[in-house]
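Every protein chain but one is kept in place in this view of the complex.
What follows is chain A.
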Amino acid sequence: MPKLFDFELVFSQIPEILRYLPITLEIAFISMILSLLIGLATALIKIKQIPVLRRISAFYVSFMRGTPIIVQLYLTFYAVPMVLQYINYYYGTNYNTNSIPPILFVLLTFALNEGAYNSESIRAAIQSVDRGGIEAGHAMGMTTFQTLRRIILPEALIVALPTLGNSLIGLIKGTSLAFVCSVVEMTAAGKLLASRNFRFFEMYVSLAIIYWVVTIVLERLMAHWEKRLKVNERRLPVDDPNQRLAQEIR
């Protein structure tokens, strides 16, 4: 009987696939950072009820949440070069539509998509920030930006971190769709490698293991970070038995 499942191959090929892990992580982290900026901007527009922008951002969030990411990837992939061609035509510019690195389409789409989801968690987190502290900031003469940076965002981060952590994990797994824009990240590379020996099943098992481990590591890191940020919420003052007792009773 032929070897139906090559157990050893599952592990022996992992180092080869791992060479593509940096691309996967790069896509995930860069689009995560962009999505945080987009999400923050969208959240602030909604909170401040800025007239026209409010409509646009509501439309954007609704569209991003109402369409599949794979469709969005295709849309970007075809739309951006098309827009460039129009620009070339009407403004006499000479952008080369073929010279755009495909990874930019991927980053753009993931950032926009994730930004729409993040905007809601960021908005909720910002609105949960204690009014009193913000007021204290205003009263001492902080500018709007200083209040945002020194008071609102640090507190909102603590609230939003678990949700944003989940969204990063979702993003890492989502990067396997980058092949749509012909970017070779880990899954795409795996498929290419497997086509040499047609051991596709082993390849998917290897990939599953890698994604799973990466996710677990990230979860751990997030939990650790969250704990550090929240340290004051559970710290017991060691030098004061009464306080400690009070906390234990609580």
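General observations
As a working rule, a contact is a pair of C-beta atoms (placed from the backbone, for glycine too) under 8 Å apart; a residue touches a chain by one contact, two chains touch by 3 or more; residues count from 1.
Here is the rule we go by: contacts and distances are computed from a predicted model.
Missing chain, UniProt protein name: "Amino acid ABC transporter ATP-binding protein", from among "Threonine kinase", "Pyruvate:ferredoxin oxidoreductase beta subunit", "Cytochrome P450" or "Amino acid ABC transporter ATP-binding protein".
Across the entire complex, the residue among A:151, A:186 or A:210 in touch with the chain not shown is A:151. Shown as candidates are A:12, A:143 or A:195; the residue that touches the absent chain is A:143. Where chain A meets the omitted chain, the residues involved are 130, 132-133, 135-143, 146, 150-151, 154-155, 158, 229, 232-233, 235, 237, 239, 243.
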